[in-house]
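Not every chain is included here, but those present sit where they belong.
The chains carry the letters A, B and C, assigned in the order they are written, with residues numbered from 1 in each.
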């Protein structure tokens, strides 16, 4: 399978995701944001980091870059798109995903392992997980507080477009298990066609037991499937 | 312009120093030249008060590739790999503007490391604040922590370790020391020594603004009520630009375009150009109208003294200009040839062809003043504390008091604000004795940690100096790393004061002694004097940053208990030294007597034995004993793990307080699975190591037989409340 | 010509920053504070003599980059 990782000035999880993809046997290419053509890809990843320093609004400036038009085209033709952390923020800025990521409610950067629940396991990104499986994944962000309007929220629920929700070890989804204030504890969402996934937690950080755990592996394995 | 006494004073120069400048130049300097002298001759750049003492430090060893004298120290970790690291202070700027001060401190130390060709792989920090009840402490803490995180998170380098302490000695003068650690190929290390005449001198990075002008002299002056006025010199960090600069420099470093490279740190363009030329015994000529400026109408004086961040100076090989320019263009950074190397030996400054200043480089570097300042020695304090004379406090209450104190409380409120995982090589995050970072793509790892013990150093500087190096060594051993080398940041008060200078000299003697004995050389460092306000000086606070090597990372070892019914072994002798202890300070507010003695022979033997046991995979967890003594260390091993302990009271005990809270050195606690016990004891006995089997792990409860029993959940709560309630 | 642009979060969008600021001010004893909302401010200088054209340009900048129209409102005023 061919994957492409888009690199913006200020991306800083680009190497991490590339390592994870290669470990999972993807044929991966790094694509610099000034390029105007995408290599043939089955999966496009917009990695985490601080594209353009997160200045103005996180993801806003990267959302205007040349390569984004290509990503939008690819998305429309059904290519899988995965936006992690800053990548999720960029996807919302381009309109590929709806809603927005506000500042964490405690106004602090948060880095820790949190539990998230797999809400829909019938997608290309999650088929290898069990429904309601609880994963322990690392988060690292300033703006992870997902917000969207009522109509869209209803749509997310009705069409089963919520990918992950923050929960506690036992799977309870509550305010206490919400690290950043996201509406309905949302940690990741799909577009209607479910070929685009945006998520705040970093699955690429969870592919190696020596460093953390391997809860992220099945995300990549699902895509590979 | 007439150089008046007032101008000289404003430049932080003494009258004698000014006379010396006139004599050396054989004329009066103009204002630009005076500014340059002041920048190069101040304490921060010239090390005039510290240099003769720093010379004593051991800096050599088989593992050392480059000791002090370059932007950072370089050590060998086998194969093709080198580790490059250094620590630096940003105390004064952080007190004035905590967020930006701390952020630019991180940015500055990162440049020191990647200017030598390393990709930074870890950040550490040592931060000291005043008493929590001091009105400024809370906002300083908030600002500094978010500034450190803000910079490191954005540039994408994990902040993995550090220390945070509160003490009223820092009420008016906090300490913010940042350490960066990078990885390079041994064959691809870059130095700052210029070579060859007529080589292009290139300015890269951000534009120059008026920020930080006189920053270096500010770092060399005491605070007073007028410090507020110095505020406009505060610099703003731009981690995004630094990330671009980092990537652009590393890209250019892949081939052999660079002759020399130097970051613009304190005293910016001045010190970077002088340093490169001075090391190469060359001259350098700059055409200042070419300097990329952010503000209009900047004068040569402002350009030379600006401390704008995120800038570098590079001397390029002939014919490489276009290639290099392309790279910096790709990363949207300024790239301008602003001058060339010469054979005149002078720093020559032109602006639109007018000669604005010319100074022989040697006057700025080797002729800079060196002071052999007077100092007084400190006697070993003899006051003894008799436990019997103190109001009795229950063991459990005393422990809870320590665990809930700001200095011993769990620091996750801080460390959760730092991205510790980015780069995906952090095998042990903050919280244990040292962090462990895997070398990317390999199966070896390094361990890193920073330590200080200001009250020990205040009480008896020599012992304190020895202790702090030893503690650092112990922390590296505890995660299974072989200690290799250190960097040090020496935070002291006013060196013109005899006692302070004595603290400095004697701390260094202690550091030297321990480093020599433990084969733990100093490869880089930084001195920060004048930490104090209106003659109130901080306690001497040398901070040691250590690096160790784990040759093959199988499973990182840390301090958390791993299982039920495992044996707990205490390595090292317990005498019950309570003077200067955390027990007396937290429970009785008593700070007196001498610090615990460090027997370096025991230190080395105990440490090597523990490392050996870890390497043989015989240990489940390990932790060194430091502030708070045995019981505090044991509870740290329980908190966060799922296991408590059951500890027997030793038979020959005089006082359980002394046994459990004494801060005797060179001790470790090891958790051992029963099946390994025979083997472990055999090894310890064969090496003549003193040890005691003090109990075993158990579910749920933290228990000292006949003294106390508390659930580990309660222990956890007590230890985790302070920051959230502050 | 110089313009000021203020960007504020729409009424029904949660403003975590404003809320923390408000709580903090209340803790500092500012009792009479009723409401505070935080936004962004831009000072923009452009080379354009015709005010109408200039305003159109600024409007364009807002729509294209400065403002996230889904959650933010904005106001332009001449300085």
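The rule we apply is simple: contacts are C-beta pairs under 8 Å (C-beta built on N, C-alpha and C of every residue); 3 or more make two chains touch, one makes a residue touch a chain.
All of these numbers come straight from a predicted model, not from anything done at the bench.
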{"item": "Assembly formula [one copy per chain kind displayed, counts for the whole file]", "value": "A x1, B x1, C x2"}
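We adopt the following convention: only the chains that are shown with their structure count from here on.
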{"item": "Centre-to-centre distance between chain B and chain A (centres being mean Cα positions), rounded to whole Å", "value": "36"}
{"item": "Distance from the mean Cα position of chain C to that of chain B, given in whole angstrom", "value": "41"}
{"item": "Centroid distance [mean C-alpha coordinates] between chain C and chain A, Å", "value": "29"}
{"item": "Overlap residues in chain B, where contacts from two or more other chains coincide", "value": "none"}
{"item": "Multi-partner residues of chain A (at least 2 other chains)", "value": "none"}
{"item": "Chain A contact footprint on chain B (complex, rising order)", "value": "146, 149-150, 153-156, 238-241, 243-244, 331-332, 412, 415-427, 438, 553, 555-556"}
{"item": "Touching residues on chain A, where the partner in the complex is chain B", "value": "9-10, 12-13, 15-16, 19-20, 48-50, 52-55, 108-112, 138, 140, 142, 202, 204-205, 208, 210-212"}
{"item": "Chain C - residues contacting chain A, complex", "value": "12-14, 16-17, 19-20, 64-66, 68, 70-71"}
